[in-house]
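Below you'll find the structure I mean.
A single protein chain has been omitted; all remaining protein chains appear in their positions.
So, subunit A:
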Amino acid sequence: MSEKYIEKWLNGELSEQEKQEFENSPEFESLKKLTSSIEKFKAPELDKEKEWERIKATIYDNSNEKSKKSVQWFPTFIKVAAAIAIIATAYIYFFTNNITTISTSVAEKKTVVLPDSSIVILNSLSSITYDDSNWDNQREVKMEGEALFTVKKGSKFEVKSSSGTIKVLGTEFNVRERGSLFEVICYEGLVQVNKGNEEVRLTSNKIFSSLAGKSSVKEKATGITPHLASNESAFYSVPFKEVLNEFERQYQVDISSKNIDLQRDFTGKFTHTDIDLALKSITVPLDLSYKINGGKVILSKK
């Protein structure tokens, strides 16, 4: 007797003729015995009346204990209470005496929106720190490295770096503090730079730069946009050494520069998105040539 027959028989799909054939097969007897014996395993019927009384008692009990209404809203109340507790904890945790520090690594840039929606673009290997909770009273940012600030108009805004302090009211300016170089470029508005006893006010398109303790104020060509915002590094009469250092931070490369005058002033810019183009930008004006070798860049005189 084929397995197929049994399957069909189970599903009641046998034709009259097949059925007769099947019932005459020797195995049918035992199969019939099995299936009829199975019927003795029938479960007892449920006493619905009794079980309903049980359910009713439980439901009635539950609603009696807490009163019908509380059954409905108690869980909601717990949820709301929990939500409030979480928000309050988060508020205390984040907004009272909460110092925020944001930093970038090599070849990374970040745009930070400060609590008053002033914007800071952070260049590679730079960091800013500010106090969230006290922001309304004191707009103060501590910084290292290089950053472009676009400050919302309002109360005094201060940028503190180890080289000096910049105070503004609402403007756009770039601060670069790399090694012995400290440079503030004012793009818009008025910026006050304090360095030691020195106090300099910069109007737009003025650059304050201090190199190894020597400060100067220069004017840059007008119409130049903030370089960090357009993914570039720009320099205004900066020693070539600082340019190469910045290049290394941007592209994560080692630059070898034997026999090259690193103190020479450089004015110009390079892009952050194309290493070949960037190398051309910094070598061609100084009459240099370059070779890229893995993570190394070799500069030489032409």
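Throughout what follows, a contact is a pair of C-beta atoms (placed from the backbone, for glycine too) under 8 Å apart; a residue touches a chain by one contact, two chains touch by 3 or more; residues count from 1.
Following the convention adopted for this analysis, contacts and distances are computed from a predicted model.
Only one chain is not pictured, and the protein name UniProt records for it, out of "RNA polymerase sigma factor", "Na+/H+ antiporter subunit C", "Glutamate/aspartate import permease protein GltK" or "ATP-binding cassette domain-containing protein", is "RNA polymerase sigma factor". Of the listed residues A:S37, A:T76, A:N137 or A:T273, the one in contact with the hidden chain in the full complex is A:S37.
Summary of contacts with the chain left out: across A:K48, A:K214, A:K258 or A:K302, the touching residue is A:K48. Residues of subunit A in contact with the chain left out of this view: 6-7, 10-11, 30-31, 33-35, 37-43, 45-46, 48, 51-52, 54-55, 58-59.
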